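Remarks on the structure that follows.
For this depiction, one protein chain was excluded, whereas all remaining protein chains were kept in their positions.
Chain naming follows the written order as A and B, and within any one chain the residues start at number 1.
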Amino acid sequence: MISSINPSVKAGAILIPGVLLGLMFDIFTPLIYLIFIIIVTFAFSHISIKKWLLIFSPFVLLALGFAWMRMLYTSEAFDSGPVLIQFWHIEITKGAMEVAASLALRSLCFVALSLLFVLTTDSTKFMLSLMQQCKLSPKLTYGVLAGYRFLPTFKHELDVLRQAHRIRGVGRAKGIRGRIQQFRRYSIPLLANAIRKAERVAIAMESKGFTGERERTHYHEMKVTKRDWYFFGTLVGTFFLVVFLSYSLGFLNIFGKDIN
Amino acid sequence: MNMIKQCNSSKLEPLIRVENLSFDYDNLKNPLISDISFSIDHGETVLLMGGSGSGKSTISLCLNGLYPDAVEGFSSGEIYFKGKQTTEFNKGELNQQIGVVFQDPESQFCMITVEDELAFTLENLKTPREEIGLRITKVLEEVGLSDYRNHKIHELSGGQKQKVALASALIQQPSLLILDEPTANLDPVSSIEFITLIRRLKEQHHIAVLIIEHQADDWLALINRVLVLGKNGDIIANGTSEQVFNDQRERLIQEGIFIPKVFMKAKKYITKSCEEISSSTKPCLTVKDLTFKRKGDVILNKVNLSLYEGEFVAITGENGAGKSTLLQLMSGILKPSQGKIEFLGQSFTKWKEQQLRKQMGFVFQNPEHQFITDTVFDEVAFGMTLNNYGEELTSQRTNDLLKHFQLSELKWRNPFSLSGGQKRRLSVATMLDETPDLLLFDEPTFGQDAQTTEELMFFIKHLQEQGTTIVFVTHDMDLVDTYCERVFVLNNQKIKFEGSPSELWEQTQTLKEARLRLPYRIRHQKKAGEPYDFVY
Partner (left out) sequence: MTNQWKLKEIVLMSVLGVVFAVIYLMFFFFGQGLRNFLMPFGLGEFGYEIIFGIWFIVSIIAAYIIRKPGVAFTSELIAGVVQVLLGSPAGPMLILTAAIQGAGAEFAFAITKWRDYRLRVLIAAGVFAAVFSFAWHLYSSGNIALATWLIIATFAVRIVSGALLAGVLGKWISDQLAKTGVLRGYALGKEQQEQREHDQAV
């Protein structure tokens, strides 16, 4: 199960293809890889399809809009091939169409990869693993976790602040100046409060004997096992496989240069 | 082994010795804590008292060497821990021997779950992994939180957070434990339980405890010595509770410190300011079949109550009973899931927000939630400027209020930088700028010393006499007994009792279920012996 894969390794396994995808400008490569990721997602994790679709589908729309933009203003480098669509002053060539589709698919790949990570990773474990595997300093690790703790209280804080303003008889803001006033009246106390708490928490942590020195014991020991490397191998390996495939099928297009 | 070492070392040297300590946040010209010296022995239990804002919390943070390093502050003098100057300890070494439970239960955790929080402390001590699990189990049993090991801390009730804080202080097996107003927000039974817990822990482990509290009554059985911090930052009393509270009573009263009631002249607490129920039958606010759900689970279920003009009412009940929620509903900042609320004969839905706020005041349980400006002065002046009083009147009224609540010197300070009690007073003051028809207070007196409590109650009584209806949510039964005409007891989602305090004190069963206790006046009449029996 993906949820049991070491978070750091998982992140690596997602970053490498993610970054390299930036080179690909053909449709085939990202499409196949996207399908692969989706298969992996549902084969090896407990993510409910419904939940996944709920998050994913908006990004499909986003990608379409994205593609549309790309299609309208493609640079000469890609704007080649016969004109497919033509209406009043716009004409869209095959090249433009392809690039657009490719970029859209690429962005969907990013999303799918990311979901594969965020939906299967416990935030605390992720930080601990960054500390234990990637040698992130404990000071940073626990500093971040301490700050992260505020999140659940944060929305509550906001509601309370809104309530406080009502109690004190502050009405709805009108006009631009009013809006700015209101923005200030909300954001500053919110931040100020957060900063005070940050200071107090830091004091509390030090009072618990936390010095930020590296040698400390780990209650949750984050191990890297064979399974983790298999996972890594699969995700990264498959990527290169797909690249090779699209190369041999003559689809591969890197930075607008057809490789074949 | 460790214990033995402590014992024989204790003959030579107290656990902690403070010499001529001075501290201030800005400069040492006239320091907040000026030139104090005292010591705490191994296994001793010391109670630190002092007016609100006198510097108790500050001292506690100086003791474990966090101040002045952690905040911008200046200090002089020496502190010796087991004979070694605190400045000579390596970073963290000292903190591992001194466990602190801070005044603010919200912001003293850095991990999400209870288990991780406790593990964090042990990891700092470089405890081997195998051992960590066991010690967590043990300490959770001790504080009675075994079922909450994997719970998220921010989802626990106030009392439970308090206990987690205690657990993470205990788990490092400190030789000194500092408790800063640990029971301030606990319901009566929980706080008694907390005290008994501390007592039991002291019997098991040989730890010294420094307790900071305003109301010493329930701790007396436990403490060996009382330290009193004066308004101008010096130690004005240091001795056994008898010595301090008998011999220096007058001085302490001047300093505005609560004298435990056992040391008071009998009639002082037996006097009851209002026995008569207010005659008015004109309803001020009525709640009809009010139901409130939070994320599906029912908090309040078909609650009915009505308040009459000019009466003084208390709402009480155990931690998490829904008191604050009810109060927020009554103020209209929360919308009921079902049922309706009428204020002055008109349903909330019909009220104009502006007008409603003019005629009704509300004070949050957490004072910091009240603050929306940058200075103490502006906080108080805010309402008046909004209802455009003139410059003249505003500043004059504001200054009175500040004076009454002893905040004048702090006029230009940021509300968040105040002490616990000062914050509480300021948040109340913000609502007293005029005389509305209804004032709702959520635990307005916690963290206050005798003097500030008196000032506060004087003010509120004064408003009541002018016809304002007062509602208190409180855990302080003595307060209910002395000031309130009627009291509502909230217990599993419903109003379990409604009537005069003296009637409530008869209802042993209700008290038990709602985790309340009798006020001292009644307990005293009943002459109960064991502290724990005091409850019922």
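As a working rule, contacts are C-beta pairs under 8 Å (C-beta built on N, C-alpha and C of every residue); 3 or more make two chains touch, one makes a residue touch a chain.
None of these values were measured; they are calculated from a predicted model.
Although it is left out of the displayed model, the omitted chain contacts the following shown chains in the full complex: A, B. Interface note: of A:5, A:92, A:113 or A:128, the residue touching the hidden chain in the full complex is A:113.
Looking at A:53, A:72 or A:249, the residue that reaches the missing chain in the full complex is A:72. Against the chain not displayed here, chain B makes contact via residues 70-72, 374, 413-414, 416-417. Interface residues of chain A facing the missing partner chain: 11, 14-15, 18-19, 22, 25, 55, 59, 62, 65, 68-70, 72-78, 99, 102-103, 106-107, 110-111, 113-115, 117-119, 123, 126-127, 137, 139-140, 143-148, 150-151, 154, 184, 187-192, 194-199, 201-203, 205-206, 210, 212, 255-256.
In this section, only the chains that are shown with their structure count from here on.
Centroids built from CA atoms put chain B at 43 Å from chain A. Only residues 61, 64, 66, 70-71, 91-93, 95-96, 98-100, 102, 104, 106-113, 116, 119-129, 132-133, 152-155, 168, 172, 328, 331, 333, 353-354, 357-358, 361-362, 364, 366, 368-372, 374, 382-383, 386-387, 414, 416-417, 430 of chain B touch chain A when the two sit together in their complex. Residue ranges on chain A touching chain B, taken from their complex, read 123-124, 142, 145-146, 148-149, 152-153, 160-161, 163-171, 185, 188-189, 192-193, 196-197, 199-211, 213, 215-221.
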